[in-house]
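Yeah, one chain of the complex is gone here, protein chain that is, but the others are all in their spots.
Note that the chains are named A and B in the order they appear, and that numbering of residues resets to 1 at the start of each chain.
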Amino acid sequence: MTGGMGREGGLFSDVWGALRHNRRAVFGLVVIALIVLCALLSPLLAPCDPDAISLRAAKEPPSAAHPLGTDLFGRDILSRLIYGARISLRVGVISQGLSLVIGIVLGALAGYFRGRVDDFVTFLINVFWSFPGLLFVLAFAAATRPSIEMVYVALALISWVGVARIVRGQFLSLREAEFVEAARATGAGSGRIIFRHILPNSLGPVIVVLSMGFAGAILAEASLSFLGLGAQPPTPSWGTMIDDGFRYIATKWWLAVFPGAAVTLAVVAFNLFGEGLNDALDPRLRANLTAWRLSKKRYR
Amino acid sequence: MALLEVKNLVKGFSFARPFPRRAGRLTAVDCVSFEVEEGTTLGLVGESGCGKTTTGRCILRLIEPDSGEVRFEGVDLSGLPGKALGKVRERMQVVFQDPYGSLNPRMSVGATVAEPLVVHRLASGRKLRARVGELLEMVGLSASDAARYPQQFSGGQRQRIGIARAIATHPRLIVADEPVSALDVSVRAQVLNLFQDLQERLGLAYLFVAHDLSVVRHISHHVAVMYMGSLVESAPCAELFDTPLHPYTRLLLASVPPVDPSADWRIPELPGEPGAAVSPAGCRFAARCPEALPDCRTRQPRLVEVSPGHRVACVRREGA
Partner (left out) sequence: MATKQEALQVEGLRVEFLTDAGRLPAVRGVSFSLLAGETLGLVGESGCGKTLTALSVLRLVPPPGRIVSGRISLAGKPILPLSEGQMRRLRGDRVGMVFQEPTAALNPVLTVGAQIAEALRAHRACSRREAYDRAAELLAQVGVPAARQRLRAYPHELSGGMKQRVVIAMALACRPPLLIADEPTTALDVTVQAQILRLLLDLQRELSMALLLVTHDLGVVAQTCRRVLVMYAGRIVEEAAVGELMSEPLHPYTKGLLASLPPLDAGGGRLVPITGNVPELASLPSGCAFRPRCPEVLPVCAKVDPAAEETAPGRRCACHAVARRLLGRDAEAHDGVA
């Protein structure tokens, strides 16, 4: 016997219900799925070995044998793109994963315990926030040996701030929520309250930040590799591919344009998905999807 | 010995506002004393800002009182270390006002109701599930509701879930903070009946905080009235409503519009507003009291027992 508004519980079904009506977000999700597939199934999807050098077939434009052409060393660009997805995703996953862990831990501590802990974490946030992102990564690279691992760490160091701020904000407001008080009155300790009550209710906005962060990470990796500071040859990273090919952009455009398009597409996809998630998590979702959609269309 | 004894409870809040610059101390609960006997209901009544909610939270130790004694089952709660306080929480529980905010939207109903049992390690596995089902049935829901989420229930049903959570550990006292105020009128009766049923079946005592006088009258055995942090009158229920002694109590009762249109309802004259500037030395109600004496502004009245069980804090009654 239910008299309330029926929606099967859980974050996912709520969010999916809103997301699937947002065409741009679905497009983003589809592209992301494609990239993930490329990364996971690269050996199956790639027509050629990405490292197979053939000077005879070098710098060939798109053809039947090589749908996206070959690069300076005769390697198939399509295959390199597919394998390159691995690098990009790996950068995203590891850097955002690290930033998620750091951000949640610090944000939760600051928001829940407040006082001196909060002061310290806020200080850290302000310090890291004021670093211009890419420049920091460059400086980091200059100080250490250029490598892809360094890119992960550097990116995590600038991304955690976004996560931490959101988590901290959520904790600050949710710690006063009535269901948290109820848990306290039941005798629940801080640990249980943090992990079982506040954290699950904070994750929504965090996922949005992560999605945007993913986009940023891919772009940063491409930029760094382009500058020679990230992935090293012969690793097929989209950034190194652009680096190899950009000086031939006028004559042998396929060398740089395809990897460039891949980066652009990936970044756009993650951004669109992240925006769609943000809209889907809007508190008005709770009340009524159509009302919310109608309100979005107000300025048509 | 009463189940719950509160003596001279004091709780103040400091506040500082930067713009316009203002700082000070607000005494939300000022020397409040009362008892709750086993198996009975004490209705704690007052308007916004009177401190009834803060009093409830101090008793539950959700906030720390500044001074005063709170004795539960004979034990003073103020000095209690964490573990002993945990034991007390098994026997003293709470039901909140907001049916939409007091349940974690990301936790299933079963998990919410089970939480007190899990936290106090009283049951697990199959026994836990059985107990949760039993609790849900006791409050008028069904055991299969345990898998659902709060959003799928109406306000009245959510309050029942909150009540199921509160009775899970066999408490002796439940502090109910405005438990029916946010519910529709027709649903209120259902939940009030549930409270009464559970009191009879389980021998529960309630500290029932509310602002709706007819609800309080219906469910309480004793009633205490608070105004701006002080307890101004307390008495057995029928006596308080039939022969109120404190001018504020009389004002409260006179302000309720009766449901009978032929009743001759005189809207009381009331100068000022609650929270109006109050001279610290005198009775807090003096500025608005229709029966104020000059003494009332200079002297704090003491709570005196005027007849068995009936206490008033009023300068006019101190002679008695």
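What we mean here is this: a residue touches a chain if its C-beta (ideal position, glycine included) is under 8 Å from a C-beta of that chain, and two chains touch if they have at least 3 such contacts.
Note that the structure is a prediction, hence the values are computed from the model and not measured.
Novice: Touching the absent chain in the whole complex: find that residue among B:V94, B:V187 or B:V312.
Specialist: Selected residue, touching the omitted chain: B:V187.
Novice: Quick one: say which of B:R217, B:R297 or B:R317 touches the chain that got left out.
Specialist: B:R217
Novice: Provide the residue numbers of chain B that touch the chain removed from this figure.
Specialist: 47-48, 154, 156-157, 184-190, 192-193, 196, 211, 213-215, 217-220, 237-238, 241, 251-263, 265, 267-268, 270, 273-275
Going forward, only the chains that are shown with their structure count from here on.
Novice: Could you tell me the distance, in whole angstrom, between the mean C-alpha positions of chain A and chain B?
Specialist: Centre separation, chain A to chain B: 49 Å.
Novice: Going by the contact rule at the top, pick out the chain A residues touching chain B in the complex.
Specialist: 1-11, 177-179, 181-189, 192, 196-197, 200-201, 286
Novice: Taking the touch rule as given, give the residues of chain B at its contact with chain A in the complex, in rising order.
Specialist: 60, 62, 86, 89-90, 93-94, 96-98, 101-108, 115-116, 119-120, 141-142, 148-149, 151-158, 162, 165
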